[in-house]
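Excluded from the complex is one protein chain; the other protein chains are retained at their positions.
So, chain A:
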């Protein structure tokens, strides 16, 4: 017996979708719930699309493809890392990064919509996204790309069935549908907002390795319910001196960000044990030699946001 909430979502999709639709699926909790709900609602009438921007974590693409297969979802994977890196060349301002990425996503989806003759785009936008995107009175804290980045003249009709739901509502749906519920939230623009300053292939590769180490160390030492709401790394445009085996080095700095929250609206930085932090830092600097300094972000939200950009 499906829950009232799931039925509402399924009905909304059936009511609003006319003809074919495409669905922006990042493999995160929100869009995955939407992809499975859409399969229940209208089967293969919707094509779920995962865009490999090159700004995603190690193994992300493989994980998402497994998810599509496991739930029998009609899917397509776009390999567009070259395009995104070109579009982001030389861009430093965070809001511009988000807008450029958002627009590139939309251009890709418009192209794919034409290919599959779909007029509708389904997106997993949930309540906190549209709050932070600045409405009439709200200050634009950060335009979440799946809302803020939408160019005005988008000729795809948008369906956002999760628009009034909070993270905890979506988690309930995720449990009901048998999805992996211990996925931490991952931003739409991906690692682009965790490379502070200009994005280069080299920095992204470093960040991917450090991110994997942070996730592995935390996920292997903590049960899902004890893990921070979000835990990740940020690579800073700061080089500092180091000494590697009696040789002077001039390496990269990464920051660890781990925050406790229930719905991302507020948060307190996670208080790790000192020994855990020392092991984590040593593992990072050993396995990623170009990083010779690891710092910890100890700022709550507010005044800081969870992500750095």
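The definition used in the following text is that a contact is a pair of C-beta atoms (placed from the backbone, for glycine too) under 8 Å apart; a residue touches a chain by one contact, two chains touch by 3 or more; residues count from 1.
Operating definition for what follows: contacts and distances are computed from a predicted model.
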- request: Pick from "Phosphomevalonate dehydratase large subunit", "Branched-chain amino acid transport system ATP-binding protein", "lipoate--protein ligase" or "GMP synthase subunit A" the UniProt protein name of the chain that isn't shown here.
  value: "GMP synthase subunit A"
- line: Across A:5, A:42, A:127 or A:277, the one contacting the chain not displayed is A:127
Missing-chain contacts mapped onto chain A: 127, 131-132, 135-139, 141, 166, 262, 265-266, 268, 300-303
